[in-house]
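Just one protein chain is left out here, and the rest sit where they should.
The first chain written gets the first letter, and so on, giving A and B; residue counts start at 1 in each chain.
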Amino acid sequence: MSVSGNNIRIGLYAAVAVCWVAAPFFLDNYQTDVLNNIAIYALLGLSLNIILGYGGMFHMGHAAFFAIGAYTTAIMNTSWGIPVLWLLPLSGITAGVFALVVARPIIHLRGDYLLIVTIGMVEIVRIALVNNIFGITGGPNGIFGIASPQVFGYPINGIVHPAHYFYLLTVFIAFTIAVFYLLEHSRYGRALKYLCSDSVAAEGSGIDTSGYKLSAFVIGAFWAGMVGNLYAGKITFISPESFSFWESVVMFMIVILGGAGSIPGVLLGAILIIGLPEFFQELQQYRLLIFGIALVAMMIFRPQGVLPPKPHTYPVDKIDEKEVAL
Amino acid sequence: MEQFFTQLTNGLAVGGIYALIALGYTMVYGVLKLINFAHGDLFTIGAYLGLTLLASLGLTGNVGTAGGIFFLVLMVMGLVGVIGILLDRAAYKPLRTSPRLSAVVSALGASIVFSNTIMLVYGPSPRVYPQGLLPTHVFYVFGLPVPIMRIIILATSLVLMIGLYLFIQKTRTGTAIRAAAIDQGAARLMGINVDRVIMLVFFIGPALGGAAGVMVGLHYGQINFTMGWIYGLKAFTAAILGGIGNIPGAMVGGLLLGVIESMGAAYISNAWKDAIAFFVLILILIIRPTGLLGERVAEKI
Partner (left out) sequence: MSLLRVENVVKFFGGLMAVGNVSFDVPEGCVYGLIGPNGAGKTTVFNLITGNYKLNKGNIVFKGENITGMLTPRVVALGIARTFQNIRLFSNMSVLENVLAGYHCRMKSGALAAMLRLPKQRAEERRAIGKAIAELRFVGLEAEAENLARNLSYGNQRLLEIARALASDPALIILDEPAGGMNEYETTALVDLIERIRARGITVMLIEHDMSLVMRACEYIVVLEHGKKIAEGSPEVIKADPKVIEAYLGSDDDEI
């Protein structure tokens, strides 16, 4: 792509970012809350994108990691009163450790088998939550009374002031985009793309594919766990229903329809799948039907998604002649 | 002892249903190497169509209960089979040359379309099959009770499965299906119409799934629009357990899973009943992904 094409693209992204940040000034509380939902799902989509987009692993149990993060926060906050945002890293870690344990034995499974096993995993987690495992998850009723997060002593209440929460989430999204962008364009991100493209060739080139697959699961889960923390702090009440298999399907659709392996694609996917139905309230009951048709149609006509990843250009011309060495 | 026996017969009856659904997964997988995620919803469609036909045609009144149900099952099988063929045409046929996982996503989309269409047509709340159509008689074998309904379900499943097995093993068409499952290209070169084989597979599998749907309706009385995915997942587990692509494997896997699940519910925990099948699924895929009756195949590099 030419330089001016790139500039247009960057200009467009900047304009979208400005509109996003300014949006709460023009929206009511309900509408801002919709943006908050989009933000949560965008974050979940970005974290799933590491596994499904770059790594090409058909993982449909992402809601399990999200749930573990949310429950970690809920339990620690309601039992010991630890402030929600302090629990952000811990929520990520518990989800990441869980991923490490469950993903290790299933990581070598072929695409469609992995898909079905991860569905099994998310269902087992949901059933465990419903059955009040270890007596700490509150069973089918879930956990009430999670505190709102505080930033420098100011409470950020997602229910009363959705706009406050909006900016908390936006900061986290900006951070996530920056970090994942760097990750995508590094040795690590390339390794995931190699194994996604051809795992035998990747192994033959010296890439430890199972190690990378596992670490992608851990990073994706770690992030989903942190999103779980922000989600719990936002709605202050969580129950197993929020983490069903269908939540996983929605995250999966966001990545696949938006553009697997593409950060702008995933963000657009979240806007389309979570935001768009709000404009068509009268069609609410047809929502899933339309998504189902869209999935089939996309696979037939545009399998790479709405905004597929652009090939990365390397600064080949900025490399000095003396750096070109065997 | 009595509880054990009750759970065993219950498990075998449910297992027969799993096996019938599993056959659809395994046949499609055998020929196309595709997990037809929408198969569970075809089973649900069978249950709902059975309900509609039962209510509108008054079959049981005209030809007696047994005959009526026989015709009902046949009609549902035909209709669901046709829906299966249409599903293949719309969602899978355009993707034959795409990466396999595109077809899997398409299957997922089709599944969402089916379950939501059922919801929009029949409403979100569960529907109830007319009661008292089938005998509630209880047999005693060595003094242990066996409800006749369980025997009917198991017997019907077995008859359908054995019929399918003989069809696949003994007829020319069955040979063509087996040939296409081993190597589509070679089958084509030998003059086998592979497209017809695929169509046939997409008729038979869903037809059996539809029959299972009617049986669930008659036996349990209540059906709902989301039941397809849980039955579907369990039937898929059964297919994997027996060795996917393997027809006797699906039968064995189905019966075995039914028994494991009902024993687990009775002796371990009823609350974890649904999770048992998923544990079985995960364990079998980790330990022996080719299933009990499957063969190992070396990957070509």
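Rule of thumb we're sticking to: a residue touches a chain if its C-beta (ideal position, glycine included) is under 8 Å from a C-beta of that chain, and two chains touch if they have at least 3 such contacts.
Treat the numbers as computed from the prediction; the structure is a model and nothing was measured.
Within the set A:113, A:194 or A:217, the residue that contacts the chain not displayed is A:194.
Residue-wise, the contact with the chain that is not shown comes from A:315, picked out of A:81, A:135, A:153 or A:315.
The omitted chain makes contact with chain A at the following residues, 179, 182-183, 185-191, 193-194, 197-198, 200-209, 215, 219, 311-316, 319-320, 323-326.
In this section, only the chains that are shown with their structure count from here on.
Residues of chain B touching chain A in their complex: 34-35, 90-91, 94-95, 98-106, 108-117, 120, 229, 233, 236, 240, 269, 271-272, 274-275, 278-279, 281-282, 285-286, 289, 301.
Of all residues in chain A, only 58, 105-106, 109, 111-113, 115-117, 119-121, 123-124, 127-128, 130-131, 200, 245, 249, 252, 256, 285-286, 288-289, 291-296, 299-300, 303 touch chain B in the complex they form.
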